[in-house]
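Missing here: one protein chain of the complex. Every other protein chain is in place.
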Amino acid sequence: MVWWNPLANAAQPFLPTSSSGLIVSLLLTPAVGGLLVTLLRGKRASGVITVASTLLVLVQTLVLIGDIIAEKQLSAFGGLFYLDALGALILLPIAGVGFVSAIYSINYMGRQHERGLLDDKHITRYYQLFNAFMLTMLLVPVSNNMGLMWVAIEATTLVSVLLIMLYTKEGAIEAAWKYLIIATVGLSLALFGIVLFSYSEATAAPSSVSSAAASSLNWTYVSANAASLNPEVVKFAFIFVLIGFGTKAGLAPMHTWLPDAHSEAPTPVSALLSGVLLNCSIYAILRFDIVTSGTLGSAFSSQMLVILGAVSMGVAAASIYFAKDMKRMLAYSSVEHMGIITLGVGFGGFLGIFGALFQIINHAIAKSLMFFASGTISQKYDTKAISEIKGILKIMPVTGVVFLIGGLTIVGMPPFNIFAGEFLILTSGFSGGQFLAISLFLTFSVVIFAGLMKHLIPMVFGNPKGPGRETAIDANPKRDDMGWLAVVPMAALAAFLIMLGVYLPQPLETLIRDAVQVFNQG
Amino acid sequence: MQVPQPDILTLSSAGLLVATFGVVVRRSFAGWLSAYRYQTVVLAGTTAVIAYFADLPELYVAAALTLVIKAVLIPRILVRVTEKIKGEFKIEANPYVSIRLSVLISALLVALSYALVQETLSTASLDVLATTYVPVSVSLFFIGLFVMVSRRMALNQVVGLLIIENGLFLFTAALTYGLALIIEIGILADILVGVIIASVLLSRMSQTFDTLDMTRLENLRDD
Amino acid sequence: MTWRGIDAESVRLVLGALQVVLIIALAPLLTGIMRKVKARTQKRVGASVTQPYYDLSKLLKKDEVISDQASWVFSSAPWVIFAATVTASLFVPAFVPFSPFSVAGDILVVIGLLALARFFTMLAGLDVASAFGGLGSSREMMISSLAEPALFLTIFVVSLTLGGTNLTSLVGAAAQLGTVIAPSMLFGLLAFFVVILAETGRLPFDNPATHLELTMVHEAMLLEYSGRGLAFIEWSQSVKQMIMLSLLVNLFIPVGMPLNSDAGIALPLALGAVAFVAKIMTLSAIVAYVETRVAKWRLFRLPDLLAMAIASAMVGVILHYL
Partner (left out) sequence: MIVSTVYSPILFILVFASFVSGAFLPLLFREGRKATLASFAPSALGSLLVVALSLSIITSGSAIRFSSPLPAAAAPLAMDFYIGGISAFFMLIIGLVTLAVSFYSVGYCAEYYGKRSVRELGFLLNVFVLSMLLVTAANNVFTFLVFWETMSLASFFLVIYEHENISSMKSGITYIVMTHLGTAFIIGAFLLLYFQTGSLSFDVFRTQAPVLPQYTRDLVFGLAVVGFGTKAGIVPLHVWLPQAHPSAPSNVSALMSGVMIKVAIYGLVLFALGFAAPASPADAWLGMLLVAAGAVSSLIGVMYAAIEHDIKRALAFHSVENIGIIVIGLGLSVVFMSFNLVVLASLALLASMYHALNHAIFKSLLFMGAGSVLFSTGTRDMNRMGGLVKRMPWTALLFLVGAVAIAGLPPLNGFVSEWLTFQALLSSYQVPNVALQILVSLAGAAFALTVGLSLATFVKLFGISFLSRPRSEEAENAKEVPRTMIAGMSVMACLCVVLGVLPFLGARLVSSSFGFDLNFVGSPSPFGPLTATYALDGLTSVSSMSMPVVVALMGSAAAGLLGFTAVTTGLSGKTARRINTTWDCGFGMLNERMEYTASSLSQPIRTVFKALYKPHTSIKREHYSDSNVYMNKSVSVVSETRDVFEAGLYTGAVRATESLFDKVRRIQTGKVNSYLLYIMVVLVLFLFLAGVVP
């Protein structure tokens, strides 16, 4: 049952007829969007164009997913682009969060403009970069070639650095610099790994030395031949890839750039960075994990993944507990969730992978919601300091409620979706007998829960104005949620959080199941 | 394929290492840049040699592109962008690790790289190109990383990064005779854009912070 | 124990009813005897042993003076206290080794009912807004709550030795054991004796003969009562004393107690009743004598005494198990 059929039918005249063409048009959409923004230049127009282009991306993604569910895999452009269920699963949050973020941008960037923090030129550049960012991210899951994927991921770094640099204040420059340096170093490690992978094929089949250069870096080829790779080389290749993409995915202790970059970026971008971009790197790790498991068996990569996952949770727990800055706290929470996803993949088994993939979607929704809410809140209070923000519910009732829901979600409270994912991961950990990792998981999640509640509850509840507290909130603040364009995206995301907590729609379930299948076939 | 002469290989790898050490021992931006340029030229030559022996015309293109982008364009961009930056910011006056110790450590890293390659890739049947260049490329990577870790000046870190990229390129060329050309172009484009962005950041940094010393960029931290 | 025969049953019922009437009627006499013994040992002549009856009848005739602060709690307390205490007495075998109601209530029910009476006494003390009442309740709270573990452990010892908590079967079992006193029971006896002193407000816990605010416990709570209400409470107090002493006599000193098999026969029953009267007189004489030998203890030394009782009962339990 394809529940988006009516939507797809309506969009049909504007879409290429063949599914593989759809991949290309998917990539073209943000490119065209960016071009139009450059040409038209209006503040209002660029926003509308971006929303339209992301909407189009979303529609195309949904159609593509429908096709993937039906046909399992698609390829285009002479095998350069390839999409299967796993890639489609990553595509979904990119398109979804991208669209919501574009809507939110109109309101948020508009207000930043009103307050004189940004001028017209900045706004145009913002929307150009936004489209470029979408393009680079979309490129990651659809590329069949490891090298191309690497290029795309490196490109996301560069574009997002530019987005962070939109502000010229000290923090933004510092964050952008650290992000650029660390991510680039990390990614060059990943490229080492990719080359080693490629080499492991060459050594396995010496006759194909010359052809190795071209097709050997394709997923389709590598995963089919995983068993014949040189195990010794694959082992080291995986370590390089894991640490390299792990840096970009924000796994501790390579996560150091993440809190800076995510907290200094414009809020809609923070949402994309945390909710979507991290997934792209996780996706890369997943792909290489498939190959490595095919060559070495799953024990080796599992061990590495579990170690990194547990460390990430621990570091995130410590930092969340002592957080002072709202957005940094959320950024650390992303580190935590990347850790959880990594743990899920490391635990393995159907449930572990299913949980991890489910968690990718859950986290994308929850974290973008949290960043949107925090953006609205920090605009209202004119600060990001946790101690300065009190009584959100009294000033912004809707924002307060969704912020609370999001907060409870990211700490893994039922009946919200992240709990379901974490439960699956825990279950798989137990069935694998990984008791040390599980007890660390539980301990850290309790610490994170305690830390987040300690910060979140006084922010949401209480009185906005207290004795001895000087904030931008005047004595009798008007109840105001900063416009419907800010509220609607958050409310929609919150609805998804609750729905996915108790009920997973059939198509999404099939998609995740197929993605797990991709995993298990490799 | 023809078996290349060992002396060419040894010479070129020695040249690469010497250029790298040049970056380590020098204190000024101009010095680093010239060492880097020299290294890149040697690298392009080496790639051409590999292309010749492996008989891969694609690799010639990659070598040429490397020469143009890395040896010409990137230094030029860096020089152009950093023109306005005060001279004193371009000098590594007080690194975390002294220059003398840095040289020692770099030498150690070279040894480590050889050992590492010996350890990890011994089972695979490496051809003579790979046995020569892979350890060198790994040393470039480690030394580049070491430079980035031990230096305080932002410009020095950019140079460290560029050395890493060179190591990477050599690694690719030596081990798998390069990636597909389109990928190579993509990588080079990424590097180029990266350097441009880095230089824009550098000039903003010098305006905003009035320094390029990384010790001033420690405001975003948790305590 | 089975008593299926109708005749035996009705005899028991009659005897049991007689026993209850005797307990209620003779309880003030026991108080009088104790006062007399006390006076004698203090080289006083003392009032007649029937003096408590005169007191009661006088009080019943007198007008009541009620505090303007008192509520219905104050006025209902004497009724509740009396009803609870008298009901407790129904379950206690005293003159005869059984109680007709025993199947409906055991030793724990007896203690519960006495606690109910105490609860209302304490509330009544607080109700009249007098500092004395609060003082009495406060002290009673401490003493009674500390006496509770000693009492429970004593019951534990008794129940372990004799089986169950049903009073009739306990007394029957005690008679079965005869004069043999197990070491565990000896410690239990010691603890129970202390508990009786605490529960009935004798020295060194409380001086029943004084109204000094420094030393009062029980009397302080009753300070506002007069006339009929006071009569009820005084009477209940005597009954309670009677209950406690009967328990001690029949559980720990089963000398002369008719055996189960003799429960229906007149002679052993009569002998048993005589033995009981003799024992309880002796015991009250001992209590009275002890009272002349000790002074009232300082309030915060009392926990030491109770702790001793607890320890003693605990030793009893352990001795039983070992």
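Order of writing sets the labels: A, B and C. Residues in every chain begin at 1.
Basically, a residue touches a chain if its C-beta (ideal position, glycine included) is under 8 Å from a C-beta of that chain, and two chains touch if they have at least 3 such contacts.
Note that this is a predicted model, so its numbers are computed, not measured.
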With touch as defined up top, name the shown chains that contact the chain not shown. A, B, C
Touching the hidden chain in the complete assembly: which of A:38, A:225, A:383 or A:427 does that? A:427
In the whole complex, what residues of chain A lie against the chain that is missing from view? 177-178, 181-182, 185-186, 189, 235-236, 239-240, 242-243, 247, 253-254, 256-257, 259, 300, 303-304, 314-315, 317-319, 321-322, 350-351, 354-355, 358, 408, 413-415, 419-420, 423-424, 426-427, 430-431, 433, 438-439, 442-443, 445-447, 449-450, 453-454, 457-458, 461-463, 501-504, 506, 509, 512
Please identify, in ascending order, the residues of chain C that touch the omitted chain? 57, 60-69, 71-73, 79-80, 82-84, 86-87, 90, 101, 103-106, 108-109, 112-113, 115-116, 118-119, 122-123, 125-135, 137-139, 141-142, 144-149, 151-153, 155-156, 159-160, 163-166, 169, 173, 223-224, 227-228, 232, 299-300, 303, 310, 314, 317-318, 321-322
Which chain B residues would touch the chain omitted from the figure, given the whole complex? 96, 116, 119-120, 145-146, 148-152, 157, 214-215, 217-223
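The rule is short, and it goes like this: only the chains that are shown with their structure count from here on.
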Taking each chain's centre as the mean of its C-alpha atoms, give the chain farthest from chain B. C
If you tally contacts for every chain pair, which pair is highest? A-B
Centroid distance [mean C-alpha coordinates] between chain C and chain B, Å: 99
Chain A-chain B separation of Cα centroids, rounded to whole Å: 31
Along chain B, where are the residues that touch chain A in the complex? 54, 56, 58, 120-121, 123-125, 141, 145, 148, 154, 157, 161, 164-165, 168, 171-172, 175-180, 182-183, 186-187, 189-190, 193-194, 197-198, 200-201, 204-205, 208-209, 217, 219-220, 222
Chain A - residues contacting chain B, complex: 145, 147-148, 150-151, 154-155, 157-158, 161-162, 165, 168-171, 173-178, 180-181, 184-185, 188, 191-192, 195-196, 198-200, 202-203, 206, 209-210, 212-214, 217, 230, 232-233, 236, 259-260, 263-264, 319, 322-324, 328
